[in-house]
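Removed from the display is one protein chain of the complex; every other protein chain stays in position.
Up next is subunit A:
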């Protein structure tokens, strides 16, 4: 092996290591802003001072970590609560069959440090919710490669709440990527300045939900039979034992129940794989799409950290199914956004609405996306999902007219475990 480490190089670096990256750091381009401090200053900041957080060490996360390390970020932290599954190996390229079962964050961090000398990747195997504001305050940039809407909403709300106008360091740019099959998107969020994740919730595909009455009474598709097995039959037969969608035996049980029901109704098409796909809500994922979106996220992180080129304002959408199509645009803020708009939401309500009707309306609303909401007004519970005594005590309210519970222009506070903030509704009766 060639001994190439010069004595004055920081550990893990060698002459020529940054030849490719340095070309864009040593001179500005025609579209580079005046804020760019070309040369040693920007290199010093990038390599010695900047600290970046990667959320997710899965399909996007593996790519993001490798890219950031090669671009010269040297202090990288990564959070992931998952362990490695065999179905990750078709794209999560930092993992090998021997790693199945181990924490993603730890294995990914070790791999990147081994492959790219001089970089420190600090893993945390756990939930983003375990960390407090002080933890998030230490980073310059947060990059998200998540598959969960809930986790994205949480980190988005957390970073918006972190903004303290008297402290410019409290503004943490959030770069968010997501993929599905041959499609994906990358975006740059400046909490409180640009459109935030919550502002664009209505752009998400509506989750496929089958009405209970279809599942119970009029199944037509194999999916309906599978939902019947998982939603109705599993709890009926197994009581409080939780369905583990990662356990092949549980999937096989559901598959058998669903198949029997399908035969009974002469419905074709229940398979083991479809059963697994429906109950785990599997989204197709491939390495190439993750590479495009992760590269886009890291390109923006690099441009943000160095100012060597203008960064994305603020949304890049990609579709690779029919030719190559992408659309770069500015997603607008939603003034009534419950996270960054800070306003209460005005709702017009019919006089005949019961509390239950309001609950149903809330569950349907695409720009709120809430599960199991608890409602209160003026500090008094209207309906609480738990604990059981409180649920029981407030249940009779469901049938009552809302106008008997809340005055005109009164406010209702909505909380839910799926909602990282309290939503306030101001009701007007029509």
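Everything that follows uses one rule, which is that contacts are C-beta pairs under 8 Å (C-beta built on N, C-alpha and C of every residue); 3 or more make two chains touch, one makes a residue touch a chain; residues count from 1.
Note that contacts and distances are computed from a predicted model.
Student: Per UniProt, what's the omitted chain called: "Pachytene checkpoint protein 2 homolog", "Ataxin-7-like protein 3", "General vesicular transport factor p115" or "NEDD8-activating enzyme E1 regulatory subunit"?
Tutor: In UniProt, the chain that is not shown appears as "NEDD8-activating enzyme E1 regulatory subunit".
Student: Which is it among A:96, A:127, A:238 or A:371 that touches the chain not included here?
Tutor: A:96
Student: Using the touch definition up top, pick the residue from A:312, A:375 or A:405 that touches the left-out chain.
Tutor: A:312
Student: Among A:40, A:180 or A:378, single out the residue that touches the unshown chain.
Tutor: Checking the options A:40, A:180 or A:378, the one contacting the hidden chain is A:180.
Student: I need the residue numbers on subunit A that touch the omitted chain, in ascending order.
Tutor: Contact residues on subunit A toward the absent chain are 1-2, 4, 12, 14-21, 23-24, 26-31, 63, 66-67, 70-71, 86-87, 89-91, 93, 96, 115-117, 180-183, 205, 208, 217-223, 248, 251-252, 255-256, 259, 265-269, 271-274, 276-277, 282-296, 298-300, 302, 309-312, 316, 318, 320-330.
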